[in-house]
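The complex appears here without one of its protein chains, the remainder shown in place.
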C-alpha cells in the first residue's frame, strides 16, 4: 500500500481563461493513476493545494505530521519544484523511518502532452517501491538524496549538489 | 548509463489515416525522454519495430544477443505486451548478469494523453536503476519477476502468477 | 438552431486496447462543441455509429428521412470519409430544400491533438450557417459541391472533380 500526499505545485495547476493566470482546482492524481492503468493499492490524500513558493512553515509541519502518522511505509508526495528541496530537508530532519519520495512537474499536467508530470509520477511511484527508507526527490528520470540536490533555476533541471 | 532497446509494440504504433490500420514508423522514445526532461545518460537503439504477436525466435535471439553484448548493466526494453512475458523468459534463461526491465503500453503514445506509455516509461526507467540484477516486467505502476507474471487478456492488466 | 446528425465514421472511433482494433462507443460531438465554447443553439442526434464502408442503402435512407423531417434548415452531418460523397449524392437527389453540410475526419478525435476532427467541425459549423440551400462536403478547410468532389484515396485529401 502506497500513501500519496498532494500538496499542489505546478503539477496540478490549471489555466484560468478569464484572467490568464494559473490556479488550483482539484488534483489530477486520481485520473493520472487510472490513465497509467496503475493496479497498486494507493491512497491519495490532498493535504493542501499551494504553490511551493507560498508554502509556509505551518504547511511544512502539516506535511511532516501526515508523513509521521501515515500507516504505510511508502509515501509519495507531489510538490512544487521551487521549494521541494527545502520541504524534503524538513522532512528528513524529522527522522521519519519510511521511504518518502517527492516529485513535481515543470509544466502543468493540464497542459496536455507537453507536461513532464505523467512521466515523473511513473518514476516516483517506482522509486518509492524500491528505494530504502530515507527522503528522496524524483525528477528528470532520476532520484536524488534530499541533501545532495539543488534545482538549477536557469535550466529548470535538478542537479547533484556536492 | 542506461541502455534502451526498442523492439516496437503498441508503444510505438502510429495510425495510418489512409488504411485505418496501425503501423510502425519511427520510435517516439527520444522525444519522450526529452519531454520527461530526463537527464540520465541513455543510449537508445532500435533493434526492430514489430508487433510482439509477430515476433519470431530469431527476433528474440537478436534481443538476447544485444542484451549480452551491451556495455551497460541497466537495460530497458520497450516491447509489445502480448508476448512480453515470453521474451522476458527467453532473456532470463540466457542468464545475463544485468538488470533488464521490459515495458510496453496498451495505448500507442501517438494517441496522445490517453496513452499509458509515458507513465510506464517513467516507472520502467526508475525500476531499471534500482532493482537488482534479473529480468523484470514493469507495467501498471508495478514490477513483476519475469516468471511470476501473466497478462490477463480480458482486462489488459498484468497479474502475479503463482 | 442547427441540427447535428451523427453517423459515426473515423471522427468518433475509439481504440480498443484489448484487441488493438478501432470501434465505436459514444459520440464525442457534445464534448467537442463544449470545448469549442460553442454558444449556438444546436441539437445533436446520433442516427447510427457506423464505418461508412459498412453503410447500407437502409442507413442512407434513415439519414435522408431525418434530414427531411428535421425542423431546422441548417443540418451538419458527421460521416465516414470513404463514402461521404455517395451519401451526399443520395441526399442531394432527395431534393431537400435545406443547407446540408457533411464532414468527417481522417484521424479519430480520440487520438488527441493529431486529429483533424476539431478543425473540420469548426469549419463545417461555419459553412452550414453561411452557405445557401444545397448539399456540401466540408473537408480540408474548404467546402465542395456534392457533385464536384472526390476523395483521393492515395492522399486522403478531397479534390474538385470536373
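When the chains are written out, they are named A, B and C in that same order, and each has its own residue count from 1.
Simple rule for what comes next: contacts are C-beta pairs under 8 Å (C-beta built on N, C-alpha and C of every residue); 3 or more make two chains touch, one makes a residue touch a chain.
Since we're looking at a predicted model, the values are computed, not measured.
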Problem set entry | Of A:107, A:121 or A:135, the one touching the omitted chain in the full complex | A:107
For this session: State which residues belonging to subunit B touch the missing partner chain.
Result: 112-113
Exercise. So which bits of subunit A touch the chain we can't see?
Worked result: 10, 15, 17-18, 20, 22, 106-108, 110-114, 153-156
Exercise. Which residues does subunit C use to touch the chain missing from this display?
Worked result: 32-33, 35-40, 106, 112-114, 116, 118-127, 129-131, 138-143, 156-158
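The definition used in the following text is that only the chains that are shown with their structure count from here on.
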Seminar exercise, completed: Overlaying subunit B on subunit C by their Cα positions calls for a rotation, in degrees to the nearest 5, of 180
Exercise. How far is the middle of subunit A from the middle of subunit B, if each middle is the mean of its Cα atoms, in Å?
Worked result: 26
For this session: Using mean C-alpha positions as chain centres, tell me how far subunit B is from subunit C in Å, no decimals.
Result: 38
For this session: Averaging only over C-alpha atoms, locate the centres of subunit A and subunit C and give their separation in whole Å.
Result: 44
Seminar exercise, completed: Check: subunit A positions touching at least 2 other chains come out as 112-113
